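One protein chain omitted, others in place.
Chains: A and B, in written order; residue numbering restarts at 1 for each.
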Amino acid sequence: MKKYLIALAAASGAGAALAQSSLTLFGVVDAAVTYTKGSGPGSAHKTQLSNSGNMFSRLGFRGTEDLGGGYSANFWLEMGLQNDSAQGFPSNTNNQASGNGPAGVLSFNRRSTVSLAGPFGEVRLGRDYVPAFWNTAIFDPFGTGSGIGANQIYFSGLGGLVAPTGTRASNSIGYLLPASLGGFYGQVMYAMGENDSNSVLPGTLVSNRHDGDHTGARFGYQGGGLNVALATGRTRYASGDLRVTNLGASYTFDASLMNLKLTSELYKESKGTTDAKGVLVGFQLPIGPGEIKASYARYRLEPAGALLKPTSSKLAIGYVHNLSKRTALYATIARISNSNGASQALSGAITAPNRASSGTEFGMRHMF
Amino acid sequence: MKKYLIALAAASGAGAALAQSSLTLFGVVDAAVTYTKGSGPGSAHKTQLSNSGNMFSRLGFRGTEDLGGGYSANFWLEMGLQNDSAQGFPSNTNNQASGNGPAGVLSFNRRSTVSLAGPFGEVRLGRDYVPAFWNTAIFDPFGTGSGIGANQIYFSGLGGLVAPTGTRASNSIGYLLPASLGGFYGQVMYAMGENDSNSVLPGTLVSNRHDGDHTGARFGYQGGGLNVALATGRTRYASGDLRVTNLGASYTFDASLMNLKLTSELYKESKGTTDAKGVLVGFQLPIGPGEIKASYARYRLEPAGALLKPTSSKLAIGYVHNLSKRTALYATIARISNSNGASQALSGAITAPNRASSGTEFGMRHMF
Partner (left out) sequence: MKKYLIALAAASGAGAALAQSSLTLFGVVDAAVTYTKGSGPGSAHKTQLSNSGNMFSRLGFRGTEDLGGGYSANFWLEMGLQNDSAQGFPSNTNNQASGNGPAGVLSFNRRSTVSLAGPFGEVRLGRDYVPAFWNTAIFDPFGTGSGIGANQIYFSGLGGLVAPTGTRASNSIGYLLPASLGGFYGQVMYAMGENDSNSVLPGTLVSNRHDGDHTGARFGYQGGGLNVALATGRTRYASGDLRVTNLGASYTFDASLMNLKLTSELYKESKGTTDAKGVLVGFQLPIGPGEIKASYARYRLEPAGALLKPTSSKLAIGYVHNLSKRTALYATIARISNSNGASQALSGAITAPNRASSGTEFGMRHMF
């Protein structure tokens, strides 16, 4: 079969000519063998081939067109991959549970935007990360993959990270500050649930016309090794708004301290009358061609008037061995402890209330 | 993440060498903020982020191989995008309602063909536009996007444009005349519903073995500013065939008349014992880097023996501001009026019978 090779432009004169207008095909394929177990009555363990232990697997198409005068037009289409089983992820049409597509289908769920950028910043239209998700993505040493190290899915019982607008929002209008603000950065987003103006909750007269409307903002500063950002978001629901606020910070020491990077995040979410709080601390330490990283996260659910506040804490330690800039092997161990009735388990396992779940993961990540 | 850039061949010697055999990645991402409203009892309005207001959003792969002697082999795979929510469009397996895929999934619904072209013309196999749709696509100044300007979806109550074979047909064999006929052009298509030879309507003994079989043809002439084409199509259904016939024409004046382009279409469809008729007139006027365009369309349903013939008319005016050949900003206003019981509303709105619906749209379109 005769094949076409897509030219690697970075090393060629043609590439230089394309620096300002370009079309890029990119992606990540990351797979791991994962073993997770629970403990106590009814607990279960599982060995599986999982995906995205180090970085989320994806396939994307993006491009930029130089319009002159510092302006550019841009598009970005990026689909998430469950490459262990050759599937993707559905998107969501209306930022509400009713808008989820069929499980496993391909979509450009990770990002689907067209934007105009210039000296004023950037205006983006489409589906994109909500501002408040960025802190969890950036200040967790294990990032946002679905591996056992990443804290995202264990870190949000109320859905601030896993609800339809927990990570991304469809039908959004975003504005991002320009990059030239001396280290300050920021963005705001408004996304629409697109319900009819006379829509009501099924079986009631309660208007839900604003269900799925999301408002979010994030502002931060990066400079001299420090990166700190405050973010917040609210998604309206007639059954109770979902609110998320978080503060993330990291500090990267210089070579005299082995370029150690410390990271932390404070996280708060509420849905209706229930609150929840989380905290995460971690570090990343370069070691030769690799990196050691660890995180400790704690999450507590605070139902209004409840005597017990279910609490889970999670410890994860990992090593990433870079075979090249694009390819790495990695190993992770993680453990979740539960108290006050909580029963969170690592993905694939089932654990009893107040019992622990632990797991190990060995994988390979390749970027292109 | 190290990225590969796909070389822009047009500007390079390599590109010239590829002029006859090529592989092309292409697409459109178009998003707009749209407000539409209805009037009268039960009416509803909506503000939404919509897609495809100026051109239909898409992602495609196509290629041509020079076989020598004027012959070429070609393929074309093109998926429609709902980029506001990162989804696509299902295709249809059998040109019947039963063959629609799950809502929102990605497919190469817009076109999926392999073809052999040569001095004799072109033979295409797969899923493609039906011939009769081309007139609506070409002679509507607002094209075939899903924006409030385009007339397609308001222009066909019987389904001649929105039925499974209204726009495209699967399982088709198409023949297109060669380009060398002094301005005359034409094409025919036969597409198969692929029912079993002993298939019957559920619960009956009535054969529906030919349901979904489509036959269509289009012939036209283009020259000296004039473009005119007649097209027709029939899709067989045991419950009543769907027939569409239309005549489109446009005339583009020269620079002394500012390159004004006038367009028009006459449209007729019937399903079983119900007829419907439509008419469209419009213009496109280049103004500096932009273009003003407008259309007026009228559609009347004529059920056999009915006293009232529900009638809708639609007026749309738009301005497209080109930032480059690939990128444009646009604004459109539109209004639908109803009489004789009709209640058509602009997409997203609900209007009462005999009442009007109006809307505005501001968007950005980027091609790659």
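Before moving on, here are some points about what is shown:
By our rule, a contact is a pair of C-beta atoms (placed from the backbone, for glycine too) under 8 Å apart; a residue touches a chain by one contact, two chains touch by 3 or more.
All values derive from a computational prediction rather than experimental measurement.
Contact with the undisplayed chain is limited, among B:49, B:81, B:105 or B:217, to B:105. From the set A:29, A:238, A:279 or A:352, the residue in touch with the chain omitted from the display is A:29, counting the whole complex.
Mapped onto subunit A, the footprint of the missing chain covers residues 1-8, 11-12, 14, 23, 25, 27, 29-33, 42, 44-49, 59, 81-88, 102-106, 323-324, 326-327, 329, 348, 350, 363-366, 368. Within the complete assembly, residues 4, 6-10, 14-15, 17-18, 21-26, 28, 61, 63, 65, 67, 71, 73-75, 77, 90-94, 99, 101-102, 105-116, 125-127, 170-173, 191-192, 194-199, 325-326, 367-368 of subunit B touch the chain that is not shown.
The working rule: only the chains that are shown with their structure count from here on.
To fit its Cα atoms onto subunit B, subunit A must turn through 120 degrees, a value rounded to the nearest 5. The geometric centre of subunit A is 37 Å away from that of subunit B, both derived from CA atoms.
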